[in-house]
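A single protein chain has been omitted; all remaining protein chains appear in their positions.
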């Protein structure tokens, strides 16, 4: 099934409980803090099923069309379809929304490439995950997730020692038909805009944290669930013109607050386990699909940034300056490098898990590391190209509504290369990339997209074939040795004879 | 005279014409876009003359006390006083306001260390500058400046070729008692909060831009002068708690729009000249005083940042982690390095111009270059320490006004190290350094504080004693040579004999 | 034909004139400055035709087998074969020799994908290039090149003004059966080890430098040609153990000194032209093949480096330290990123020139830029892992030949993880990557492999599809505008209504 935008908006009016500070939001599709983002997601659902994108964004199973994000890949062409769909979706937000439906949906899709992972000695949940996948795919739901403990709660011993309640979400009770979870989980980006929240753990747990190790799924309107949203980012954006990215693409982040939320067994995937919660991502294609999407999304963003860099240079004629051209060439190189590292994941795709294929894992994590390291310097480079231009603009576009001011504005702010209003529009857009609060959130977000740097590098360490690398050194070192005659005599005269 | 804060506020209600978009501001001291910043400046005037700071921030001349920024330095102690005053003033805004009164006031004070620079073959303006200095000092005025052409206008030929009006401010007429200036000049930071605007040129002019080369001073309420302010930065800051820096320290940037503004001769300092406009800064102590202030101001800011870094680490116990300690040690090293480079400017002070002393110029420009290069990585480091914590906060403090939410907030957001509200307060402050729009402006500002990087490095190139550096190489290279016997024979056996 | 190693060595004893300082070398295959490198190249020819590598390194044409570097690619599989061959060859030197036969051979092979480029109005040289290609392929020759003017000669006007001879090689005479070239050309790496030298120009020429613009090929033993080699790098390497890379892989760099060297017309490819000399590389697949080889070669090197990094960490147990693991993970990420960017060049291969395929050009240049930027920091990272260990070794291995010293050495230098001699061997190898003169040359070489940074970024700028990037920005900016009602009223109450 390919849901329409209207379907999706309708689904958001489901009685969900969302708070902005102490203000309870009745309808996220109409409240100004969320309505534009909701509209963006709805539009995404419509575009995806439009004639232009139908083939790129969906596939046929039996007689039904499904969104491509639900496709478990068995061939390189399947991987290509997944990737193209992610690119099309990312292009719709210029990569500004990270938690579009393809992300967590991709995780869940990846999990059915090896459902056996979900069976332990005590619990057999493999059918749960397959059925949940079917359920979501057939309704084309938008899954989001909350898979991190609150920042402060990462060392649970601290709390115990200080006799404080550990704030992390955990199972507090078990019943015949399900479990009861309670506590706080972060950081449910897009949750207010989606249908479901996947609850899990991406970070290692202490061996005794089996209650925290629960993995399950709940609808956003589950009883007892409240979302505490962070502040919306578009407050300083009186009109779309003033901050076009903040205006449309604030996906929001929420703390998930559960007060005795009931989860039926069929929605439980890991239970009473401190190890498996992380492994389900990396022992199946889950992490692979989800992070290829993140690579691709970053590429869309980078393409916008490269375009803005060049336009900014063009707006003052600076694109004729050799040093500026060098910078632009370097930015273009960044884009092509990432694009190469993404395409290479298909050329070097891996046949794994049995019967399926995944994007080359090492290349994927390598690209993830690159994105994490490079967003700050890339934005800093755009900042440099902007110079003081961002401060020279009038406070807002109302000058265009006053005939005299408008004349003045158009006369004084134009350049030989660009009309005044176009420059203002361009610099406002650039500012939404480098200086607005929306830009600030993006910089923070990309740096911690996949956790702290050591986590991303940990993935790279884990996946590296160290035997291969050691083998190179060993082969070289085994090809020569200190021998009996191996001494200074061997190469007398500073190397002239031997 | 040491002006009071009330005096200063009164002075701002002088009929000045300030626009926010098309909205004309009647009174900057009460309009929410400017009132807090105005109050900050007024408070600065009061603090400066308080008992606690009187000795640090002022000096006695005849029987009158003047603010220390008016002191032309003849001894190292004078330099120390200037520096301490700058530090005290910078501390009042944690370095967040760059155009505090000591900055441009320092430029003008520096100019009277060699007024002869203002005399050319055609014009003798040395008395003008001295009298203007006396006028400002005796009223303890707050001078600001606008010394850059609009970004787009830097290549005037372009405009001529395309038959467009060059937007830069220039002299359009000369009369018996003065000159008439017209056009746009940027970027008058703090102008809406100050008394006077110094009009000049810090960038090189083309030889034929003699009309643009005018240097003069006008009161902010000059007839024909309008300030077009950029957008205020505190819009997304509903309360002081939400963005304490944006709330108080948005010094504003304005485009200076002159429509036939009359300037009497006694306020003209350079006229009909394309070279002298820049030289008055570097052939006197002007640039020196102004940029030592900027070094010192950056130090205040850095001290706040180092404190916040450490507090953030402390709030989660991360300060116990060796890798985090290493980062904190490095941040502290940055602070001490800059402090060292500032103190060194006094230890190695220069006796120049005749009868006066300046801060060591090469060290000053070196520190300026360091600040320009380092602000982005420093902020990026703080960003890294913040992690995702900045997104985990409720949207605003209204949760504190709802008993149930408050209880929940205090329970779940506390850490063993810090209460929930304190954490929120700390992270809101940190966000105002790394992520808010105020933070965005600061990042752009520090990078372009002294113009593009090549300009700052140009100062360093210009002041470097290349003969000294070449002399070192020459001395070394002259101490050995290729001689007749100088060949491979000399050191046979790979160096074993000679 | 697949030449043997012995064939190759025989070919090097052809009367070529090579100088080391004023010493004339009679036989490069036996002189200690060159013999080991010559043996390495010979071994490469043998390995390449061994059973193990035959399929990876050669292809069949009619009934003849040719080295894969001669294959003009018509399919992705052809590209894969070229790449695998380059990888196999690079692995033989751990990427330490840049001018292996696949490099310039690849350039010439690339040129026959569009020989028409060599035809101008005046000269029709398309047949020359095709025949020369056949000639080289059928003999499996090792081509090298000299395509840069001497560093000092890049601004010929300088010389003219100062009345100095321009040192660059140029055509000084034309005869019936050929041309006479004279002057100096750089930097013929591996020329003393190869069969032919391709003379050309990779950098732009001034419009009047038509005589310098000649492109032709000469055998290394051409009459009038002398090679002035730079100093060999293995002087401080008394035994292979002390510097295994320097010992085997010093490919040498030579200045090409031509004194009236005659070139018959059939070996002339561009004549009397200042533009075409550069274009033959980028209007055919030449630059593409040659630079994919350089990407692949860098990858081989990086794989050795990653292995050494890990081994060094292992030798002291440091691989158990989280911070060290993070570094190793990052190094592995670098390797996988480059590998991805190389594989992506096939996934996104381009059908060009007509009838042929090339590696994706933008990704190729992007990888080239990455390599150029990253070698220094990568080596610096290895340097950091080595710590002071490289200074703790005895001066050389002779301690192993003295029973008492050996006992002491083995007792004191061992670690729980590694025997003393193995540690010494490992650190000597690491030193040959970070500290020896061989290492120094590699660091200089990689930074300037493709010319200065601005040249590499220039390739990236040239190949970027700026219309594509601008189109993204335009599409976004065209989707909203300032409208009549577009003013502050639109979003009153700080964003709460609209």
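Of note:
Going in written order, the chains are labelled A, B and C, and every chain counts its residues from 1.
Just so it is clear, contacts are C-beta pairs under 8 Å (C-beta built on N, C-alpha and C of every residue); 3 or more make two chains touch, one makes a residue touch a chain.
Small disclaimer: the values here were computed from a predicted structure and weren't measured.
Only one of C:137, C:425 or C:441 touches the chain withheld from this view, namely C:441.
Considering the whole complex, the residue from B:240, B:266 or B:350 that touches the absent chain is B:240.
Which of C:17, C:390 or C:476 touches the hidden chain is settled by the complete complex: it is C:390. The chain omitted from view is touched by exactly one of B:113, B:168, B:310 or B:392, namely B:310.
Interface residues of subunit B facing the missing partner chain: 32-33, 94, 232, 234-235, 237-241, 244, 303-304, 306-308, 310-311, 322, 325-330, 332-337, 339-348, 360, 362-363, 365-367, 369-370, 396-398, 400-401, 421, 425-426, 429, 453-454, 456-464, 466, 468-473, 476-477, 480-482, 484, 486-488, 490-491, 494-498.
Of the residues in subunit C, those that touch the hidden partner chain are 19-23, 148, 150-155, 158-159, 161-162, 164-165, 167, 183-184, 186-187, 228-233, 235-236, 242, 253, 255, 257, 315-317, 376, 380, 383-384, 386-399, 401-402, 405, 408, 411-416, 423, 431, 434-437, 439-441, 443-445, 447-448, 452-453, 488, 491-495.
The rule is simple: only the chains that are shown with their structure count from here on.
Subunit A and subunit B touch with mostly matching residues; of the residue numbers seen at this interface, over half occur in both copies. When every chain is reduced to the mean of its C-alpha atoms, the one closest to the centre of the whole protein set is A. At the far end from subunit B, in terms of centres built from Cα atoms, lies C.
On superposing C-alpha atoms, the copy subunit A sits rotated by 180° relative to subunit C, to the nearest 5.
Once the centre of each chain is set as its mean CA position, subunit B and subunit C turn out to be 48 Å apart. Between subunit A and subunit C, the centres computed from C-alpha atoms are 37 Å apart. A separation of 38 Å divides the Cα centre of subunit A from that of subunit B. Residues of subunit C found to touch two or more other chains are 235, 238, 322, 487-488, 494.
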